[in-house]
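Just one protein chain is left out here, and the rest sit where they should.
Chain nomenclature is as follows: A and B, assigned in order of appearance, with residue numbering initiated at 1 for each chain independently.
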Amino acid sequence: MISLSDVTYHYPRSDSPALSNLSLEIPAGQFCAVIGANGSGKSTLCSALAGFVPHFYRGKLTGSVEVAGIDTAGSSLAELAGTVGLVFANPFNQITGARFTVREEVAFGLENLGVPLAEMEPRIDEVLAFVRLTDLADQSPYALSGGQQQRLAIASVLVMRPKILVLDEPTSQLDPIGSKEVFAVLRDLAATDEATVVLAEQKLEWVATFADRVLVLHKGKLVADGPPAEVLSSLTLTKYGLEPTRYTQAARAAQAAGWRTDETTLPVTLEQAVEFFR
Amino acid sequence: MSATYGLYVSKQTAIHRLHPLTKLTYVLTCLLIAWIVPGVWAPYIVLLVGIVPVALMAQVFPNVVQNTIKTTIPFAISLFIVQGLFWTGGTIIQQLGPFSLKEEGLLFAIRGTGRIIIAVSGFLLLSYATRSDELMLALSQKGLPSRISYVILSTLQIIPRFQHKANTILDAQRSRGLETEGSFLIRTRALLPLVFPLLLGSIVDIEERAIALEVRAFGRSGPKTSLLVLHDTNRQRLFRRLLILVSLGVIALRIYLWLAPRFAA
Partner (left out) sequence: MKLSIEDIAFTYPGGVEALRGVSINIRSGEAVAIVGENGAGKTTLVKHINGLLKPARGRVVVGDWDTREHGVARMAARVGFVFQNPDDQIVERTVGDEVAFGPRQLGQSAPMALANATAALEMVELAAESGTHPYDLTAPQRKLVTLASVLAMHTPIVIFDEPTMGQDAHGVALIGNIIESLKADRRTVIIITHDIDFCAAHFERVIAMADGCVLADGPATRVLARADLLATTNVEPPQLVRLAQAIGLPAFPLTVEGFVTALLEHHSKDK
């Protein structure tokens, strides 16, 4: 579904590459988390998948980025819209500002795609139910909380039925309850397997809970790639500016202090930690 | 908070239910008549006959009156002072110390004030009785580019946010010791540092919003559809044509009145 081959990218006026010789394949339906310190290239990768690198930011891209069979460099943003959906951190800036209700806001993308009215309504209802905003359909988007606005942003993109959904730190500006609401939606999304999901995220406890696969970026390079339990408990994580969850830290410290267990891998979630310390 | 549509006052009246273009054409016709039909009192007649009854029917009369007065008074006062007292030549009707009140100046000010009242009250009437998104949709269907209607609609929603942001920035500077209380000079100086974050912060916001719009296929060419459905009727279409005819007639009359004396001479 996603295929990057030897991708290197420089932002305009920048000498060091934001992405460096990146090659990877993500099959359809996979839920893939991207982690890394600030400046590691997470956001740039997200932008590249959605075509904003290089179409919006300009700069120099070599290698090829292919999403759902489309070469991003060879097509336009307008062509990619609807195929790749992008959700980013600031919920407020993703509201168009030109629609007055939640329902109309969700409709915006469908209107631009020229979807007929009869088809629009059931699709909107379905997606609003999916992100649990049905009761707020007639409210102003500006009246929603941050978490609700972010779910609205996800709904507005999902309603266009993209083959690939890219989320760039969708909870970094939300309070815990808002983050939880958004993660509940992401969990549902992971369960449906309808879209391929790429999620850039700092909260490793959440990444561990539902990603099928974790990619670690460091200075624009892919430095680790594997299942969450393996990648997130690896000793090398700190080398890349990432802090393992407290569960992993506690398990490692307990082992060093003589704790014995049958578990062979270190825990990355609360559930695994309970097993580990049983 | 349920959805708000700019100045729109949600009421179930016949005027609210009209097609946005009908209301727009009507208000523009009133404006045209008031501005180009000769006679000092023409705008006031249009106000009484054209604007007031419709405002009453739409149940927004108090809102229109209140805000028209608020907006018009500063203009009216300056018009009366400048034109009434400083009109060159003309008939003096009252001597006020060193100033003389001129009849021509006074009439000019009355007419000018009437024109402003019509423009303001017409705009308010339209805004109170018409959802801005419906008006923009109607104009888009008539060929207004979607980018222009987007800019107008989003500006309406973003202005209050902008004010809020300006206040937050000011608070942040006061918290770092910037003196904002005191003389006019101090207050003006305090506002200068605001300009930079307001503009740059907005640039960051605008860039992100541009990306969000592209994601939602805003840049796609080809036919667009709409979740909103506007109800139009044959009678309204006919009425709009009639209004256009009236407008053309008024323009023709004005041109005739302007040209006739020249040909006569």
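Assume a residue touches a chain if its C-beta (ideal position, glycine included) is under 8 Å from a C-beta of that chain, and two chains touch if they have at least 3 such contacts.
Just so it is clear, the structure is predicted and the values come from calculations on it, not from any experiment.
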| item | value |
| --- | --- |
| Hidden-chain contact residue, picked from the options A:17, A:109, A:141 or A:178 | A:178 |
| Among B:151, B:200, B:230 or B:248, residue touching the chain not depicted | B:200 |
| Chain not shown: contacting residue from A:153, A:166, A:199 or A:273 | A:273 |
| Chain not shown, touching residues in subunit A | 37-39, 89, 145-146, 169, 172-173, 175-178, 202, 205, 238, 241-243, 245-247, 249-250, 253-254, 257-259, 270, 273-274, 277-278 |
| Subunit B residues touching the omitted chain (full complex) | 165, 168-169, 171-181, 193-194, 196-197, 200-201, 204 |
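By our rule, only the chains that are shown with their structure count from here on.
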| item | value |
| --- | --- |
| Subunit B residues within the subunit A interface of the complex | 1-5, 131, 133, 149-150, 153-154, 157-158, 161, 205, 208-229 |
| Residues of subunit A touching subunit B in the complex | 50, 52, 56, 76-78, 81-82, 85-86, 88, 90, 93-101, 103-104, 107-117, 120-121, 124, 138-140, 142-143, 153, 156-157, 160 |
